[in-house]
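With one protein chain held back, the other chains of the complex are shown just where they sit.
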Amino acid sequence: MEYEPVIGLEVHCELKTATKLFCGCSTIFGSDSNTQVCPVCLGLPGTLPVMNEKAVEYAVKIGLALNCTIAKYSKMDRKNYYYPDLPKAYQVSQNDKPLNYAGYLDIITKEGTKRIGVTRAHLEEDAGKLIHQGGKAGRLESSDYSLADYNRGGIPLVEIVSEPDIRSADEAHAYLTALRNILLYIGVSDCNMEEGSLRCDANVSVRPKGTEKFGTRTEIKNMNSFKFAKQAIEYEIKRQSALLDKGERVVQESRLWDVNESKTKTMRSKEEAHDYRYFPEPDLVPIILSEDYVNSIKKNLPELPAAKRTRFVSQYGLTEYDAGVLTSDQELADWYEEGAKHTKNPKGLSNWMMGDMAARMKEEEKELKDLKFEQKKLCELVDLIDKGTINSKQAKEVFIELFDTGKSPEAIVKDKGMVQVSDPAVIEKAVEKVLGENANVVADYKGGKQGVLGFLVGKVMQATQGKANPKLVNEILKKKLDS
Amino acid sequence: MALSEKDVQYVAKLARLEITEAEVEKYTKQLGNILGYIEEMGKLDTTNVEPLTHPLDMKNVFREDVLIPSLTQQEVLSNGPEVQSGHFKVPRIM
Partner (left out) sequence: MELYQLTLHEAAQALQSKKTSSVELTKTVLDHLKKVEPQVQSFITITETEALAQAAEADKRLASGNNITPFTGVPIALKDLLCTKGVRTTCASKMLENFKPPYNATVVEKLNSAGAVSVGKTNMDEFAMGSSTETSYYQKTKNPWNLTCVPGGSSGGSASSVSADQAFASLGSDTGGSIRQPAALCGIVGLKPTYGRISRYGLIAFASSLDQIGPMTKDVEDSALMMNVIAGHDPKDSTSADVPVPDYTAEMKKSVKGLKIGIPKEFFPSEMNTEVSEAVKKAIEQLKSLGAEIHEVSLPHSPYSLAAYYVLAPSEASSNLARYDGVRYGLRVPGENIVEMYSKTRAAGFGPEVKRRIMLGTYALSSGYYDAYYLKALKVRRLIKQDYDKAFEKVDIIATPTAPNPAFRFGEKTDNPLTMYLEDIFTISINIAGVPAISVPCGLSKTGLPIGLQLIGKPFDEAALLKAAYAYEQSTDWHKNKPTLKES
């Protein structure tokens, strides 16, 4: 039986405001426990929340970047439940009047562009952090006790919920990558999954291909990277399909991705479905945003990845793929654009960036800020090749030194005496020498073995210490051989 | 809507209140009476009446994204029933 996966993704994005959603405590990651806590975010009796205006601004930015409708009237609600990381025993979130709704995000799949709906992107506060101790190290199920740190409690989050439009683990990965890229572009979050500033849960179900009715879905949690998310979703699709094939039912439950065993597992006793008893937060007042306010934010939004990609294709003559790679990271895109100002061959620049430069950076785990050279120097290299001063093999050598030392390619070529030999007289001399020394090969060529031309070209290159202009060598050799 | 003992047990669980059998009986009766009185509201026709969550017609109260000094770790933990290495300690969650 062929099954079609139906996937929805819930992404929690921590906003990088200076202070928390309802109080003036710092949001910096990694401080000593309980040192960024005040009476408000500790939930002490008598304390009251006051909304951070920057968090609202960032949330609206997210809504606009995801093509959402921005609510004219929006309010906060209390979501009531008990858990020791929740100081007030309720989370201030949004229930029926979220800030942003009815948006979408386009992803690039093998079949082309696909539009994934975004149901809503609402504002809420984060909970604290728990460390589980005793038993199997760090595991909730076997812990003896837990320790609570409220530094993270109260940090603003935007929860972005997709429509169940995703149909494969690959699409899910593409969605997450594209979403993360957008969030980084608009500068609202660090989007660092290791630090928890970006988290994602997946709702997965399958149904027989061609049918309409949704199958029972499970919620997958604890996917700490996009790679794991893809693996987890793939696993879950297979698991559910196998169950249905056996005639068994899928149980609606929350499951954890177990990194060590590479499978999803039931979360033991997450108990009955929560009755959250949502009601409007009486300590806060509604948010009513004017069109002027929303438009001013829209105006100040940076160019988003999709728009930049399209522009790169037309402005710099890049392929969709190349443009896609360069705009996958805003810093990289900006680096490229700065470079493109200094060369007549932006495509060439893009090739070097995506080829040799990317490879070296990956190998040595370097970022753009670690590079020893600026764009101008890389453009110099591109120009040297285009002018014919050096050939592509020489260029590779020059690049290595450029990357290692940051020295200007022109200087490198000069110091190494690498200028490509393009003087026909010099090449003719070398060609004659080689022909003279390889009479039998010449005979083969004249006898019809055209293939040996490559060997002869190689010999000429050798004779000129690799500096000869390969195109000219080819031309002159052929002329001599054919005469 | 008659309130049953099961309802009271459910609600006590939601509210994390441990109550005895005797208390379940007592509270069921008392809460039942109160709910009976409350249901008088059902007599009022409220179709087309907008709910009023705040007596004041306020909106858009914000504060600037500016740092304010936090409490010290010691102050945060000062009322903690059980603390350990700079954290609040709680028993097994599962």
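When the chains are written out, they are named A and B in that same order, and each has its own residue count from 1.
What we mean here is this: a contact is a pair of C-beta atoms (placed from the backbone, for glycine too) under 8 Å apart; a residue touches a chain by one contact, two chains touch by 3 or more.
Owing to the predicted nature of the structure, the values given are computational and were not obtained by experimental measurement.
Engineer: Tell me which of A:D32, A:E195, A:D275 or A:E367 is the one touching the absent chain.
Structural biologist: Answer from the full complex: A:D275 touches the omitted chain.
Engineer: For the chain left off this view, which of A:A232, A:V285, A:A395 or A:M461 is in contact with it?
Structural biologist: A:V285
Engineer: May I ask you to list the residues on chain B that touch the chain which is not drawn?
Structural biologist: Interface residues of chain B facing the absent chain: 1, 3, 7-8, 10-12, 14-19, 27, 30-31, 33-35, 37-42, 44, 46, 49-56, 58, 61, 63, 71, 75, 78-82, 88, 90-94.
Engineer: Contact with the hidden chain only, please: which chain A residues?
Structural biologist: Against the left-out chain, chain A lists 39, 42-51, 78, 80, 82, 84, 87-90, 146, 148, 275, 277-279, 282-285.
Definition applied: only the chains that are shown with their structure count from here on.
Engineer: Across the complex, what residues on chain A touch chain B?
Structural biologist: These residues of chain A touch chain B: 17-19, 23-26, 32-39, 42, 50-56, 82-84, 130-132, 140-150, 268-269, 275, 277, 280, 282, 284-288.
Engineer: Quick check: in the complex, which residue numbers of chain B touch chain A?
Structural biologist: Counting only chain B, the residues touching chain A are 14, 16, 53-54, 56, 58-73, 76-77, 84-94.
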